[in-house]
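Each remark here refers to the structure printed beneath this line.
A protein chain is absent from this complex, but the other protein chains hold their places.
Just so it is clear, A, B and C label the chains in written order, and each chain counts residues from 1 on its own.
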Amino acid sequence: MAAKPAIKNTTDAKHRKLTMKDIRAAAKRLSNWGRWGKNDEIGTLNLVSAQNIIEAAQLVRRGKVMSLGLNYDQYGPQGAKSKYPSLGRFNPIHCMLRTGTDAYSGVLDKRKIRGTDDLIIMPLQCGTQWDGLGHILYGDHMYNGFDCRTVTSAGAEKGGIENTKEKMVGRGVLLDVAKALGKRWLPDGFAITNAILDFTEKKQGVKVKRGDYLLVRTGHVERCLAKKSWDGYSGGDAPGLAFETLDWLHTKEVAAIVTDTWGVEVRPNETSEANQPWHWIAIPMMGLTVGEIFNLGELSKDCAADKRYEFLFVAPALPITGAVGSPVNPLAIK
Amino acid sequence: MAAKPAIKNTTDAKHRKLTMKDIRAAAKRLSNWGRWGKNDEIGTLNLVSAQNIIEAAQLVRRGKVMSLGLNYDQYGPQGAKSKYPSLGRFNPIHCMLRTGTDAYSGVLDKRKIRGTDDLIIMPLQCGTQWDGLGHILYGDHMYNGFDCRTVTSAGAEKGGIENTKEKMVGRGVLLDVAKALGKRWLPDGFAITNAILDFTEKKQGVKVKRGDYLLVRTGHVERCLAKKSWDGYSGGDAPGLAFETLDWLHTKEVAAIVTDTWGVEVRPNETSEANQPWHWIAIPMMGLTVGEIFNLGELSKDCAADKRYEFLFVAPALPITGAVGSPVNPLAIK
Amino acid sequence: MAAKPAIKNTTDAKHRKLTMKDIRAAAKRLSNWGRWGKNDEIGTLNLVSAQNIIEAAQLVRRGKVMSLGLNYDQYGPQGAKSKYPSLGRFNPIHCMLRTGTDAYSGVLDKRKIRGTDDLIIMPLQCGTQWDGLGHILYGDHMYNGFDCRTVTSAGAEKGGIENTKEKMVGRGVLLDVAKALGKRWLPDGFAITNAILDFTEKKQGVKVKRGDYLLVRTGHVERCLAKKSWDGYSGGDAPGLAFETLDWLHTKEVAAIVTDTWGVEVRPNETSEANQPWHWIAIPMMGLTVGEIFNLGELSKDCAADKRYEFLFVAPALPITGAVGSPVNPLAIK
Partner (left out) sequence: MAAKPAIKNTTDAKHRKLTMKDIRAAAKRLSNWGRWGKNDEIGTLNLVSAQNIIEAAQLVRRGKVMSLGLNYDQYGPQGAKSKYPSLGRFNPIHCMLRTGTDAYSGVLDKRKIRGTDDLIIMPLQCGTQWDGLGHILYGDHMYNGFDCRTVTSAGAEKGGIENTKEKMVGRGVLLDVAKALGKRWLPDGFAITNAILDFTEKKQGVKVKRGDYLLVRTGHVERCLAKKSWDGYSGGDAPGLAFETLDWLHTKEVAAIVTDTWGVEVRPNETSEANQPWHWIAIPMMGLTVGEIFNLGELSKDCAADKRYEFLFVAPALPITGAVGSPVNPLAIK
């Protein structure tokens, strides 16, 4: 067993040395622009082969389905206290268009059927969610060099989430970092470095492979659920991936990366020159699909119990045309 | 090969003889109330066993993923002409909260990141969708005998779609009725009878089994797409299941039933005494999960090509607390 | 000058003696059902005569227009802390459909015009607002004896706010109770009794008359604005009208009553047997139009300066068909 890797916590200023120069170098080094053709709109999801899917299906041995999604309702992570400026996100608003009380009152009977209907108003990034490739821009461009002006008030002409509608299926791998480090959940500012990812792989006896959907657990969602408060979750300090993991993910050729945090990467960020520097590269330069606010608690327990950290992962985005994100009910099937 | 079954078309009045007495008898005969305990909120989804899921996963042989969902946008099936009174449904409204044009204009840079966000306003039954068990009531009750007054303006306290969040996985079977009958698509009023379902099973060489997700294709969505018009689709005349199929589905013990029509059952309905009589029984009495407005075109072609009408079906509802329906991006994986 | 009236504060339990019997007696005593015909849908707004309007217009002497409305935005009174169970209200959500940044980016030029558009999502009771007559029910009835089942998920068939579209014009009178009592604002639990209304009339030298729009100032909105916090405002303790004022208002025959509080009446309420007992009578029994969350600060200062507490009041509701409330930008014109 490997020795525990060094700890890096960005609440300590010495771990916040990243510069714009580093970001620009990474943008160049890790760019996938053109890799799958100049018209490609799905980025690293191209890495999932048919063979990957066939093999992933073979991982279903117990017939157990686990949802990695939070319910969408007024108890979601939006609206809590945060030191980050508001982004206009709010918890889902669910309205009824016809109700059982209408039925009981007899007012529906003219239709000769007693039916109910409902409606939702929700920011696409308000809960468990996929980011679309139009969600983050690098300078005046989005993934694959598309002009950022293709994302207008009318939606994203390029890289809309609907392009992924037949993707989001493959081998899921959980790297349960909190568990590997013997923690219930990681503290804010805790940077998950490449060494920690390597350590967790070894500890779990699993290898991340090309085309995998990689799920990294910090325990952040569970911490909030345990405290019955989302204060500080959205946009606040958080454990998360170090900037250097971009190279790790690039080398591993994962299809997508998912965490149980608001924004994947460690906060405070490793720099004050950019906000969410990891995002600057991951989405627009690498075309990496990113999932956030996943609830990995049940999966963590299940993997610890059966010692299997791989599973069939199916997490289809809603094909909302031109969307830069999507709510999702992600499933791990073992 | 079986002889083609008799055709029943409800545009002909002689095929509209169903009465309230028949409906009431079916309610009694087919009730699943209490079958899975008095607190059960998922009905026939209980029929899917872990073994079913394991076996379904074995059906993945080519690594091909097909989405059975329409995109959610202004080109959806709502808002077209219909002779049915409006239900307040409309196509999804997608709004941007921040855009690439904002980024280009420099107004986002104070955040030190160029990100976009969006929001959706949509009736949960406006496109490809799961009906929740609170969607249709029988008298003053919903499935399992719950009081219909549990579905208030605040949502469904019982049978909310969030209860299904770890379901909607299993063996999918396509009964391509239109194809079996040599049609590109079935005409309006065409009743899919038990004999036709049997015929299609035989013709395709597939057997519907306990716990299956059954997909029945009429070609209706494809007809609208070909005509570039949804006129008449929502609430208008349509091909669909005959009332008698309730018994067939009950006997077969399917987990869920899906069609490519607006409302599963044949229209004009087989009676004028009730609207959507099949729904009166399927949802509140049987607790049968129903999927509508699925696009089965690509799947039809694929199954015809490889002669395999079974596949892994994964179609997770969004766990919207208290919802009586959910949009869905359903996947057939072969 | 009259002596200051006795103070009644409902935070003291001895002032919370109202019973359901009192409420029922008031319902009978103060009912206006049938007073303006069995089909009437506007209640006390009928009390405004053409002559009242002509005379009110004569009050315009300085050409000064004051808005009594709060702006509609994310800084409104919803979403703050409250001990009252949530009613699903939230501050307005304003989304852009096309922007100046779109224009700057050149993406609108295909239309040969650079235009912007926007959209709002708002509870009709979230800010400065008129309650419609369908907003509060008494037993199974609404104003004028209409069945409460006429207010369905499809809206209010009776008493919808659109019926008032040519009303809400007349003589406005401000009773500045806080000012009359020498307070910047009244404390929570402070009950404005009939004696206090009489005292304020005398102190100001104004008489409330038939058909008046009566505005009663407690200073509550100003208190929140001064504290930069709406905590406790919506549904929390508040100064407000005592139950007995129903008789005073009935005798005076006011057309409408407006306050600067969340819910007009004193909180804690004068009883624990009903919530908002004054509302039980005012809206469904009297058909009294009620305005809430008005900002009376500027008007207070102006009236104190010119000693004139009467003015032309114009506060048209948006004629939203079937609505039980409406946002409003109410104007006092002097």
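A few notes on this one:
Simple rule for what comes next: contacts are C-beta pairs under 8 Å (C-beta built on N, C-alpha and C of every residue); 3 or more make two chains touch, one makes a residue touch a chain.
These numbers come from a predicted model, not from an experiment.
The missing chain, though absent from the display, is touched by one residue of B:7, B:30 or B:107; that residue is B:107. Between the chain not shown and the residues C:5, C:88 or C:187, the one that touches is C:88.
Checked against the full complex, the one of C:10, C:31, C:82 or C:101 touching the unshown chain is C:101. The chain not displayed touches subunit A at residues 88, 95-97, 99-102, 104-105, 107, 119, 121, 153-154.
One chain of the complex is left out; on subunit C, the residues touching it are 49-54, 56-67, 69-73, 75, 85, 87-89, 92, 94-101, 103-104, 111-125, 134-140, 142, 147-156, 162, 165-167, 169, 273-276, 279-280, 312, 314-325, 327-331, 333. Touching residues on subunit B toward the chain that is not drawn are 74, 79, 86, 88, 90, 93, 96-99, 102, 105-107, 121, 149, 152-154.
We adopt the following convention: only the chains that are shown with their structure count from here on.
Work out the mean CA point of subunit B and of subunit C, and you get 46 Å between them.
The distance from the centre of subunit A to the centre of subunit C, each centre being the mean of the chain's C-alpha atoms, comes to 46 Å. For this pair, subunit A with subunit B, the centres built from the Cα atoms lie 29 Å apart. Among the residues of subunit A, those in touch with two or more other chains are 88, 96-99, 121, 149, 152-154.
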